[in-house]
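Only one protein chain is missing from this complex, and each of the others stays in its spot.
And now, chain A:
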Amino acid sequence: MEKMTRVSSTISGCTMFCHLDAPANAISVCRDATQVVVAGRNIFKIYGLEEDAFVERLNLRVGRKPSLNFSCADVMWHQMEENLLATAATNGAVVTWNLARPCRNKQEQLFTEHKRTVNKVCFHPTEVNMLLSGSQDGFMKCFDLRKKESVSTFSGQSESVRDVQFSIKDYFTFAASFENGNVQLWDIRRPDRYERMFTAHTGPVFCCDWHPDDRGWLATGGRDKMVKVWDMSTNRVKEIYCVQTIASVARVKWRPERRYHLATCSMMVDHNIYVWDVRRPFIPFATFEEHRDVTTGIVWRHQHDPYFLLSGSKDSTLYQHMFKDASRPVDRANPEGLCFGLLGDLAFAAKESLMSAPQSVGDVGRKTYPGGDRRYPIFFFKKPDVTEQFAQVSSALSVFESEAGSGVGMDWFINTAQSYLLSGKPFVELCEHNAQVAKRLNRPQESTTWTMLRIMFSEPANPSLSSNHNLNKSGNLPLVNSFSMKEMSAALNERNKENRQDNLHSLETNLNNNDENEETEGSEGQAEYLFGDAELDDDDLYSMEHENQAAEEPEYLLPQEAFPLRHEIMDHPSAPEPVQEKPESPHVSGSEAESTCLTPMESFSLISVSQLLFSPHLPPKFFCPIVKEMLCYYAEQGDVQMAVSVLIVLGDRIRKEIDELTQEHWYMSYIDLLQRFELWNVSNEVIKLSTCGPIMCLNQASTTLHINCSNCKRPMSNRGWICDRCHQCASVCAVCHHVVKGLFVWCQGCSHGGHLEHMMEWLKQSRHCPAGCGHLCEYT
């Protein structure tokens, strides 16, 4: 603190700028913060920093037709030796300049060892004669300024080097960033091999900067529009913060005396300079908007003064920005949070000042919890941190509760039972249909459950199918795109743990997300991934996908043909099983084809992924324990309907996870309920679709039908169609006089009957019995 006051007393100034003759590529400041050097293709000048203006001190670009050695990609002023400068030339030369030279040409040494453009030069922070360079040719060279040649060469074994930075605290260490996205750490004494390497970004890493105080922290910025902070002190390099900007990051510089602040500028499109608090990665802490073209160089004026920032730009200006003049985007932002609860409620938090507006008419069922309501113990206050310079906002929270659909009656049960589809369509469609049904019946929790099941268990390869559906049906939220698997499972866990209906919990996690930066980051990558996949499915370059989908259709049509044939001969309880597997798991046959045709696509979609923390497609197995828990939860709640429906729809996916006895128990209770409500058809379907042996047997019990001969009225004892007493054909159709094998319908009045369709046809034309008995039969 003492040091700081000393510094700020010596440095003073205001926001000011001066015009340069040409675009700047880089700037650097001398140690005592009184002069700044600006370098570019056609400019190489030193300016003095006065109280309220820049004053040109020296033009280093001398000669009538300056050579390409003057065309600078980078410049650095030595921090120990105030007369020493180094530049990186675009033609591959590394040049040192000594301001103490008496003649006009201050060039001291010229190293032309690099074959390609040198992107970066860096002096050792404490060693006077050590200079490091990184070049497009993939090599880094270390020069001793007392010698004519480089002392050591480091080969990155990859594409061009974009940045090199000596560690401020570790004497021997430097970091190098590469065009292929890697960052390498080197020991200056060991030119044969890097100490460690990790992939920091997708695409080039344009810049890196060591934290001035924290030994292990390195900030990197890349073309993928991200700034990441890495902790190198541990065995495994860990990403600790990540800031997403709106354009590729050209430079990054830690702010002196502010542990969490760093400044960035962009390579393209965006001309502003941002200062970020890495803990608050969504909105820049401060913004400088003066430049009219991209900013190419930023540097803090003094290593211990956080209030002055110098910047050079392609628009040929050099600026000194005062921190107090910066614009603070957060002041103009309205912090808001929005979250759906699992019971279909909606919570919404916004700045109090915004919420004080009179309630509009549409606000039905809205409850407001100003500040924080003690009724909800989970609600928490974050203690304002004095060291954290961030706007504290007090927000009002409103919860829109959906009208509970918990009517006293059991209508919902009957409706649901009748509308649910349990088989006959691909898994995804079944889930979607059932979700719709539940939603229509105002049972959001069940609806969400179906949607989640769809996401969890549908093949990762064809979310397109589902997402397309989502787009078409406006009622359904495009969950697939915005939610990641990870979040899904988390939400589900939560639901299972908490029987209380405190949906506020999920809201809280959402609001809190800002702090858990890693998680947000990871999930974002995931979302992008999913999205990319979905997009790709339209791609008919790999048209196998479509063939695959087409192949599914005949598959789920199969059972419909098969069942009528089968219903007579249900001898073995296990017989329907193979048939049943098919409609529910079309992926069994499809998966091989998919996996072969998908591999190239996956590599394709990788390009848009920022970072993958885990394998993007969790295997469906992963979810089984959760689903099992969920089923048990429903069953315990008394909603055995849900448990059984899910069990049937999921089929083999979950069956093995739950022990037979429990399943049987559920089935029995559900069937019992169905029969009480006289839902015979549904109950029969459930029995048919069940896979428990004992349940299947239900339909086998008491299936014998005893009949008497229609002629002699004696019981038919033997099998076959001829009565062994009167030797007449029993059960002859009254219309066609053939023996009826199969469905026999008869009039309860005159007991004449015959083939179902014959009788129907006959009674359309005539009202009398076809047998001629004169009875007025009726078919209803």
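The criterion applied here is as follows: a residue touches a chain if its C-beta (ideal position, glycine included) is under 8 Å from a C-beta of that chain, and two chains touch if they have at least 3 such contacts; residues count from 1.
Keep this in mind: contacts and distances are computed from a predicted model.
Per the UniProt record, the absent chain's protein name among "Ribosomal protein S13", "Sestrin-3", "Exosome complex component RRP40" or "Phospholipid-transporting ATPase" is "Sestrin-3". Of the candidate positions A:Arg193, A:Arg292 or A:Arg714, contact with the unshown chain belongs to A:Arg292.
Across the entire complex, the residue among A:Cys103, A:Val269 or A:Ala701 in touch with the chain not shown is A:Val269. The omitted chain makes contact with just one of the residues A:Thr90, A:Ser395 or A:Gln663: A:Thr90. Only one of the listed residues, A:Ser28, A:Thr87 or A:Gln136, touches the absent chain: A:Gln136.
Contact between chain A and the absent chain runs through residues 23, 41, 68, 71, 73, 89-92, 114-117, 136, 179, 203-204, 206, 223, 247-248, 267-269, 271, 292-293, 315, 535, 538-544, 600, 604, 607-608.
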